[in-house]
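The structure under discussion is supplied below as structure tokens; questions concerning it will follow.
Every protein chain but one is kept in place in this view of the complex.
Showing chain A:
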Amino acid sequence: MALRLILGLLMTAVAFTVAGRRLFMLYRLGRAAQPADPGRTRGGAARLRAELTEVLGQRKLLAWTVPGVAHALAFWGFLVLALTIVEGYGALFQRDFHLPLIGTEPWLGFLEDLFVLATLVSVLIFAGIRVRHSPAREGRRSRFFGSHLDAAWLVLFMIFNVVWSLLLYRGAQINTGNFPFPGGAFASEAVARLIRPLGAGANDVIETAGLLLALGIVLLFLVLVVHSKHLHIFTAVGNVAFGRRPRALGALLPVYSAGRPVDFEDPGEDDTIGRASIEDFTWKGMLDFATCTECGRCQSQCPAWNTGKPLSPKTLIMGLRDHALAAAPYLLAGDKSRVDALATAAAQTPLVGVDGVVHPDVLWSCTTCGACVEQCPVDIEHVDHIVDMRRYQVLMESSFPPEAGVLLRNLEHAGDPWGRGAGARTEWTDGLDFPVRTLDGERLPDDVEYLFWVGCAGAFDDRAQRTTRAVAELLHTAGVSFAVLGGDETCTGDPARRIGHEVLFQQLAAQNVETLNNAGVRRIVATCAHCFNTLANEYPQLGGAYEVLHHTQLLSRLVADGRLVPVTPVDATITYHDPCYLGRHNRVFTPPRELLGSVPGARLTEPARTRETSFCCGAGGARMWMDETIGTRINETRTDELLAGRPDIVAAACPYCVDMLGDGVALRRQQDRVDEHVVVTDVAEVLLRSVREPAGPAAPLTANEPRKAQP
């Protein structure tokens, strides 16, 4: 007994010392990081809900059934197994130790054994998944491509060791009469039957050895966990607790320096703008890096990765973590001159650069579509980190893909990405058979229900202009009074903000907020998913609080209220593409589908990737204005996914998507890979076709001509 206790405590002391040193270092690294943006602790109810659903309920993991269930088994298994660890430590002091109150209940014994087996099952499933989807077999398609594979196998092996050593010890305990449970522990009992023939003496030794072995393995596992990607078993709880709620999508955060928003009119001397080096990340950023388990769900959904680009959200986060750890001795040292050369070299590696931690091609490949954030089971905020790094590159280094300079100059000088200027903003109204009220600096009249935010694409892009006119015509038909700002509208600033040019965003946004507030605008309808997102989610940061609707939301209300009646059949199979900034970022999934569903004759099909897992068209994150030269083209990949359902109409609800997919379908048509008649259009245009009486000069006659009448 004494030997058992001494050895047990000795092992524990060694393991706790090693793990403790590591944890203390990680803690210091987190403390050395920048303060996070305020609001990380606000909204306790939402945070508690996230803990309950995402941690205890494993919600995001279960989105993938098989790996999700396996993880849930392992997670719950470890929670229950924590009891066996307490029992094990108790047994160091007292051979027949049991937990107080419930410690001898057969159901507890059953539960413990059940979850021991559940953990074993999960290890087997995980191993199966890792073999089946190994990067050696699947290459880049594997979500484990780029992950630390050896460490992952070691973790699985260690969990396996925890399971069998525990069962061995418990079995021996039954045979020596020291087991706390009179019944229920079916697996332990099976092991007991297996080793009983070895005799009382042997079982006595196995009990002690098994206990020390089981505790030793758990302690070794602890040391392994704090030195590997498996750290998530401790950090995930915190990362979910301090994550952006409801999710790190929608609005981007303003630029914070030392936890305070930067005043670009009068920046402080010591303000850091964006992320120039690893020290500029906040503690929440460090927690993100520490929490990444390299599962690769993000990678599997990333439009950049899926089209052969160097960006994987997973390897990006892994790279930042590995870099932070490599540089940690330097970052934490009081006397920098005494730090070893490797850590010093790591600390001095530029964060972004051809020879840096993050290659510029990685940084500029991101479309900010948010598929990674959506997937991440531990709520890592990939997009925010990417934009923060872009911010430093653009604002401080003026370093960005050269073609994006045209975008920035046009935004600066003309107020729109096309460089057309305010004078051309109402050209789209030409040829409409009703007048469009243009405010031109006037206050919004009281009888006007909505301000129609046309957007730059809606005003200047040929395809988007058609959507604008369709929406205007539908609103007019429904008797909804609306007005447009005309020449006073400028870009909302979405592309500027997402490319990292926060100063330009702030200028454009402040100007628009002033215009909107001066006009007394309260309700806005927008056709562009990006404008919609910025107006609804980001303008409140600048004192512009409006009720913002996407046109699909307003139109679907009008259809529901009977103010728009789709009568003319549209005999077509329609695939709807969820724009990232409407769907994933803002959770508007149903209204566009309701609209299409209300059209007689329309048959709606869903692409394989849809709703939350919709695949980006390639235009977000200001990628619309950059060349796409690496890998294959995102819009073509998405076009093929949508065409797989053999639709007649590909419908989207964002001008960028319509443009990108329109180009994709046009290309496939050129290559004779899709039928001539397939069109890409906005949902509003489909509705307009159906709301209009059957068109064409012969149309009114058909109804009266018996031989042409429809059956």
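As a working rule, a contact is a pair of C-beta atoms (placed from the backbone, for glycine too) under 8 Å apart; a residue touches a chain by one contact, two chains touch by 3 or more; residues count from 1.
Rule of thumb we're sticking to: contacts and distances are computed from a predicted model.
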### Among "Protein translocase subunit SecD", "Succinate dehydrogenase cytochrome b subunit", "Nitrogen fixation protein NifU" or "Electron transfer flavoprotein subunit beta", the UniProt name of the subunit that does not appear here
"Electron transfer flavoprotein subunit beta"
### Message
Tell me which of A:I273, A:A347, A:C366 or A:V683 is the one touching the absent chain.
### Response
A:I273
### Message
With the missing chain put back, one of A:P35, A:G90 or A:G421 would touch it. Which one?
### Response
A:G421
### Summary
Contact with the hidden chain, among A:K336, A:H413 or A:R673, goes to A:H413
## Note on the structure
Given A:S337, A:S398, A:T629 or A:Q670, the correct residue touching the omitted chain is A:S398
### Query
Considering the entire assembly, which residues of chain A contact the chain that has been omitted?
264, 267, 273, 394-398, 400, 402, 405, 408-409, 413-414, 419-424, 503
